[in-house]
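Yeah, one chain of the complex is gone here, protein chain that is, but the others are all in their spots.
== chain A ==
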């Protein structure tokens, strides 16, 4: 198997043991991108030259630091190649937000999370596709065309971090950095069969993310294993003076191996509003199997109720358009980005530059959301929509916090179904909004949540979501790692992409898929 298929943990050990170099690891990922991204279209920008230079520097640094006393934790990401969602600013490397309006934008500074990864020596391979400005649940809203799900190229990878999830699933990188505003890390992770962590709001800095919904945006990792998510979080988290909403909390060490494997005394809540009739049978069965697995590990289950769950989507689709319509006001054709001057009617006044640049630069969904948010915030409607939504948000938050006082975490499906076909529901915005039914709650409340592969439905990955207490990612990692130790789901690789890899012999292929029972 290629080096690109490794987890961070595996590659880290081989780097430390000098069995491989970061340059070799990086080259393997770049080769894989070239091999399969023509079909998957996960990447918008690949920065090969810069990546190889960073890998070389990482190898030099490792040779120098490894013998040093105390070296260890700070070398966990040294030389590890990753991809970043293209709404995260990277100095000198184009950042488009998958929008025509930022098609040629090059940021003058790094996002805090990118700066931290750089300091840790992680190697940036490139930038991945998303729904324009992260508005969507399928990556179909990208101005540069949709990404494809490696498990079935006719299907969406989910969204908005769809490029991220597809790239991790197809082993183009060791991990990816995404953003989660209303499920945008977890839902694509579940559609592509990888791990996706949405940290607690305030855990990791938003500085340098292209702002969407400032009160719910949070950056987080997509990985091949739960422990990898813990490793990345330990590097990107922390208070940042450039983001006044970050909180100074000590982060649990990612090396919590000794607690793994035993969940005795742990209580997991099953909110009945998340186990509903509209959920596909295959998803429900996978979840039931996971519950049985957790019972074997010693966990106790408790039925709980979150009666305001059904208001999560309507609250989210007021608060999000309202905040993003303000945030996107900065794209005005003046400071950066697309600038349209309309000479034909001689109207080259300032206002026409604003309206033409925005009218032509933003895609359909961005415009729809800007309109919705502008309406919700406009005179006469503010109380009825925005204020009411904020009050219902309080109710949702209170009830989730209260339920989490009675259990250690919650278990739900990440999505009511597996990946859908490209084009299947792109003409119905409301139906697409309902995609977020199980994932928006934790964004509105700021809680941490993780999606972990837990089975298949007709050959497509199914994810389960664990929701934890505020700043208690540690419990999610413990529960998730124990599950991974007992099951093999996270090790499954998409067949059709593997089949197109001439470097893999058929014996190896069948090993990877032997316990797929669909």
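FYI, a contact is a pair of C-beta atoms (placed from the backbone, for glycine too) under 8 Å apart; a residue touches a chain by one contact, two chains touch by 3 or more; residues count from 1.
We take it that contacts and distances are computed from a predicted model.
Chemist: As a check of understanding, state which of "ABC transporter substrate-binding protein", "Aspartyl/glutamyl-tRNA(Asn/Gln) amidotransferase subunit C", "2-oxoisovalerate dehydrogenase subunit beta" or "Circadian clock protein KaiB" is the UniProt name of the chain not shown.
Modeler: "Aspartyl/glutamyl-tRNA(Asn/Gln) amidotransferase subunit C"
Chemist: Consider the whole complex, including the chain that is not shown, and state which of A:27, A:356 or A:417 touches that chain.
Modeler: A:356
Chemist: For the chain that's not shown, point to the residue among A:85, A:155, A:308 or A:493 touching it.
Modeler: A:308
Chemist: Among A:39, A:245 or A:475, which one touches the chain that has been omitted from the display?
Modeler: Spelled out, the listed residue whose C-beta touches the missing chain is A:245.
Chemist: If the hidden chain were put back, which residues of chain A would touch it?
Modeler: Answer for chain A: residues 91-92, 105-109, 201-202, 215, 241, 244-245, 247, 308, 310-311, 313-315, 317-318, 325, 329, 332-337, 339, 348-356, 358-360, 362, 367-368, 370-372, 374-375, 378, 384-385, 387-395, 397, 429-430, 433, 444-446 touch the chain left out.
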